[in-house]
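Each remark here refers to the structure printed beneath this line.
Complex shown without one protein chain; remaining protein chains in place.
Labels for the chains are A and B, by order of writing; each one numbers its residues from 1.
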Amino acid sequence: MFGLDKKDTSLLIVVALLTLLAPFILNPFPSDSAMAQFNAGYPDLMQRFVIFGIFAVGFNILFGLTGYLSFGHAAFLGVGSYSAVWMFKLLSYNIIPAVVLAVIIAGLFSLLIGFISLRRSGIYFSILTLAFAQMSFALAYSVLSNPKFNLTNGETGLQVYADDPQWLHGANMPDVPHLFGLSMRSTYTLELGPWAFDFNTGYYICAIVMMVAFYLAIRIFRSPFGMMLRAVKSNQQRMNYTGLNTRPYTLAAFVISGMYAGLAGGLMAAMDPLAGAERMQWTASGEVVLMTILGGAGTLIGPVLGAGFIKYFENIFSKINDNVLHGWFAFLPDGLEDFVVTIIHPFVGKGWHLTLGLLFMMVVIFLPGGLVEGGQRLAAWVRSKRNKGQDDETTGKTEPAE
Amino acid sequence: MTKSDVTRRGVLKSGAFAGAGVALPTIFTASSAAAYTNEPTGGSVTLGFNVPQTGPYADEGNDELLAQQLAVEHLNGEGDSGCLNTFTSKALKGNGILGKKVEFVTGDTQTKSDAARASAKSMIEKDGAIMINGGSSSGVAIAVQGLCQEAGVIFMAGLTHSNDTTGKDKKANGFRHFFNGYMSGAALAPVLEKEYGKERRAYHLTADYTWGWTQQESIAAATEAVGWETVNNVLTPLASTDFSSYIAPVLNSGADVLVLNHYGGNMVNSLTNAIQFGLLDKVVNNKDFKIVVPLYSELMAAGAGENIKGVFGSMNWNWQLQDEGTKAFVKSFGEKYGKPPSNSAQTCYAQTLLYADACERAGTFNPCGVAEALEGFEFDGLGNGPTLYRADDHQCFKDVLVVKGAENPTNAYDTLEIVEKTPRAQVEYAPDHPMFAGGDLGSCNPGA
Partner (left out) sequence: MDAFLIQILNGLDKGSAYALIALGLTLIFGTLGVVNFAHGALFMVGAFCAVTLQRVLTLSFETVDETQKDFLGNPLKVKTPYVESWFGPEAGAWIIDWAVPLAVLIAIPIMLLVGYVMERGLIKHFYKRPHADQILVTFGLAIVIQEIVKYFFGANPIQTPPPDALNGVANLGAALGMEIVYPVWRIVYFCFSVLIIGGIFAFLQFTTFGMVVRAGMADRETVGLLGINIDRKFTIMFGIAAAVAGLAGVMYGPINPPNYHMGMDFLVLSFVVVVVGGMGSLPGAVLAGFLLGILESFASTTWATTTIPGINQIIIYLVAIIVLLTRPRGLMGRKGVMEE
């Protein structure tokens, strides 16, 4: 199907099902139960899952295939966001021109940076990309937001004001990002007994874009171009000796992944029309590197899993406070309850960083291939047991793939 | 719980179906009668506390969180009721808000506008929070305020000192209790004039982002009005950790006052560096060299340690005030947590009570009703003296404190001493003052 072989087709179908059914999969617990804290199926987080999924898939085209480790990809995401918000400010809240411009600008920006940075390889390349991204961040945060020439609105973040021109804004169009009148915010909530499932327009638009992006990534991975990139990774010198100039190939991969980042940035702005400079900081670049490695660099589904994993911790674990803990363990006798809460306390709420750090270490120590390897091992184990066909009831994040 | 778009429900609904692309089951029990976002239907109402829990401001965020939890206790009639006893409005009965038990959820802003919006959204979308309170940076406050305006909930800002929060970025759903850069300048300048004289030459070091700029502009204008000269204004990157190369040129600039428009870690380091270079021991133009830190916080004072001795600054509130409201709050906070509250904690506490009170008086949680109840509201008894929530820009007007680092602190908490309580009339300004112009409050948005 779509020019894919059987294995890839089934992978694509799995991804499609996962994204389309995400509102169900991510909300496994009844909304009034204590476990509802772990539900992740609300619009904002679902949008983040797929948007960062796109970002990581794109990053993986560069890193996973060519081995070039860019430490500055957040800059392209940030540039994408800024371009999109500028489209909202100048034209209208319609997301099509915004996202298109985001991809184009990010593509041009990555062409420029890639052209310079790819003159070096290895860690020298990484530092060059890092330097460009940090410069972009520093300029966006302060210099480019001065009152005389306010391109980025600095610390506050670029946003749409009531007195912005919005030349193409239709009279009956909503005052929030929309697709020809269909608001990104609109959510239909389906209540089934104690369960509640949110179906959000913005999420589904992102999901569809991600499926297309994922499909393109599969095609790139399987194409002769993808083979060429892998060859660069395994031995660039030999490629050069055969008289082949690898630079155009790596540059193409760099620009493609930069455009993916721009797409993610554009969508992020489309879901929430504010572009903050922090999304260009090195920590943001580092985050996508971590997502990709955590999920499994070089695999197709890995980066998406890694993105989901990190965003889940950031948004769910950070919200578990002592109050919630006491709620969970209220059934225990008083002394024991306090003891259990004291033990768990450092790992949740304001301690979510600690849990994330520990999990980074555990995953990389025990699952050298990232989460994908975990999935494969699980699949192998299930196959060898071949009895109950245990389904993984957590959040469906460890689907075997690749 | 149904969340929907502001305007075109019909289109949206069908849009959601089309977008979903899956056959929906036929059991629809969704109630679509909500009059506003997250209308509480059960026996409880959920407030969202959005404070930095990781990153450099984690301690300050923690302090805010403690104060907010205390406020919730008092609203629910637990503890000693704190400021409910001293608050001039008697609408709150200690039985929750409008008879509903108050519950809360917390989020981590990470002091980043993106992350703060994400956690605020999660509280609104997932937990059904009816209002958002807290924060410790102006960038975050403005970003979250914008989000709350779009989502149709009330935002009660925490620590945010930039003029823009109630100036060019003001929003109908957003309310600020904290003071701002203009007020700092207006309160500080007369005291500085009295202490240091009219003939002073000031050198500004300013954090290179929005808050730093607005504060520098305010302080420079206020001090120039009393006759000071501004020798130089140098912008320092936010990421700076070492300020030696900015401090050294001050020595030979001919300036005799250094103004540090820095906050948090930036201020702790720049002040430490300035003392290291012996600035305070110098005599320039036959005058003793002085340092001014326009915006103080207790945590900054703790971080700067001995270096703040004799250094002037301003604050929104301080636990050493002697009015009834302050005493009641300090007592219940101190007894519960074993330390006095910081001024950002007090702001978050007061904001939570003010919100609850406004709901009671309005008889509804509807943001438009609440906003109307808050606009033009005059009150006292929360620690800041007689206060007005001005309708034009949703800024609180109250006395501002001028403080300085204590020469002989007796414990870890009285490192700052109150020099003067600048009366409210002196820090007031017109809503269309040039430093606040360009914004539009818009109209309140109830969401659904």
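As a working rule, a contact is a pair of C-beta atoms (placed from the backbone, for glycine too) under 8 Å apart; a residue touches a chain by one contact, two chains touch by 3 or more.
Predicted model, so just to flag it, every value in this text is computed and none were measured.
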Could you run through the displayed chains and say which ones the absent chain touches?
-> A, B
Full-complex touch with the removed chain, picking from B:Y36, B:Y57, B:Y263 or B:F436, is B:Y57
Using the definition of touch stated at the top, determine which of B:D242, B:D288, B:E378 or B:D432 touches the missing chain.
-> B:D242
Would you indicate which residue among B:L75, B:A304 or B:C444 is in contact with the undisplayed chain?
-> B:A304
Of the residues listed, A:A253, A:A297, A:I320 or A:V372, which one is in contact with the missing chain?
-> A:A297
With respect to the chain omitted from the figure, which of A:A74, A:A138, A:A213 or A:V372 is a touching residue?
-> A:A138
The one residue from A:L112, A:L168 or A:M361 touching the chain left out of view is A:M361
Against the chain that's been left off, what residues of chain B make contact? List them.
-> 55-59, 208, 232, 234-237, 239, 241-242, 244-246, 248-249, 251-252, 265, 268-269, 272-273, 276-278, 281, 299, 302-307, 319-320, 330-331, 334-335, 340, 410-411, 413-414
Had the left-out chain been drawn, it would touch chain A at residues 63, 67, 69, 116, 119-124, 127-128, 130-132, 134-135, 138-139, 141-143, 146, 236, 282, 286, 289-290, 293-294, 297, 346, 351, 353-354, 356-361, 363-365, 368
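The rule we apply is simple: only the chains that are shown with their structure count from here on.
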Express in whole angstrom the distance between the two chain centres, defined as the mean CA positions of chain A and chain B.
-> 32
Residues of chain B defined as touching chain A within the complex | 1-9, 11-13, 15-17, 19-22, 24-25, 27-30, 53-54, 58, 61-62, 65, 69, 104-108, 112-115, 117-119, 121-123, 125-127, 137-139, 142-143, 146-147, 150, 164, 169, 208-211, 235, 237-239, 440, 442
Under the touch definition given earlier, write down the residues of chain A that touch chain B in their complex.
-> 20-21, 31, 39, 42-45, 48, 138, 141-143, 145, 154-157, 159, 161-163, 172, 174-176, 181-183, 185-192, 196, 198-201, 204-205, 272, 274, 276, 278-279, 314-315, 318-319, 321, 323, 349-350, 352-353
